[in-house]
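Every protein chain of the complex appears in place save one, which is left out.
Moving on, here comes chain A:
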Amino acid sequence: MPDSIGPRARILASLVLAFAVSAVNSVAMLPVLALLAGAALWLGRAPWRRFRAPVALALAFVLGLGLSLGDSTVLRLGPVPLYAEGLQAGAMIAVRMLTIVALVWALLGRLSPLQLAQGLRGLHLPALITDMTMLTLRYLNEVRAELARAELARRLRAGPTGWRALPDRALILAASLIRAQDRAERLWAAMRLRGHGASHPVAGIGMGELAALALAVACAAALIWLDRAA
């Protein structure tokens, strides 16, 4: 995926393509979606661990619907029949889901937090939402590390495990929230000193962004047309 495409165009293209993939209903389109997902994975050089949860969910849908929907048995797992209609419906959902996950990764997965926030700002979303995104991304790793340290310390003190650890975890969370409140007050003071509230100029849409968006819309239209024709 060319790095020259701006984050705003990437977010819009992701939405357009994701909705187009969601609109696909014909089983004949499954190979096309699989190809699209493969191309997105190749372009995005996605790490496998990012797809563990979506793949597990996709398999659950195929199995769940395969076991519960339809009349035509294609396979028996012991006494339990697997139905063709359910497998087909499950595969449709699974492939749509995995294609969208791959596309979103290829287009947005490697954007930095700053680029992501700039992209949202470029879409003219309310400043409160874009600023909140920026600040959340800025402090996320710090807070995660803080919670992980507190949890490790709790375990090293031979703290209880499982359900008995719930009150301890609530206390860790409370301490984290209190620190967050303190940090927020200092941050708000710093933001005001730096002139927060001044409007951020948003760059106009460039030719590169327009071309990327036009390509995404063309791909989406082609997908929907092929689906209706299939």
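In the analysis below, contacts are C-beta pairs under 8 Å (C-beta built on N, C-alpha and C of every residue); 3 or more make two chains touch, one makes a residue touch a chain; residues count from 1.
As a working rule, contacts and distances are computed from a predicted model.
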{"item": "Omitted chain, identified by the protein name its UniProt record gives, among \"Substrate-binding domain-containing protein\", \"Cobalt transport protein CbiM\", \"AhpC/TSA family protein\" or \"Transketolase\"", "value": "\"Cobalt transport protein CbiM\""}
{"item": "Option from A:V74, A:A180 or A:C219 whose C-beta touches the chain left out", "value": "A:A180"}
{"item": "Hidden partner chain, touching residue among A:S26, A:S72 or A:T136", "value": "A:T136"}
{"item": "Touch residues of chain A, complete complex, unshown partner", "value": "14-15, 18-19, 21-23, 50-51, 53-54, 57, 61, 64-65, 67-70, 85, 89, 93-97, 99-101, 104-105, 108-109, 116, 126, 128-129, 131-137, 139-140, 142-144, 146-147, 151, 162-163, 166-167, 169-171, 173-174, 176-178, 180-181, 183-185, 187-188, 191, 196-197"}
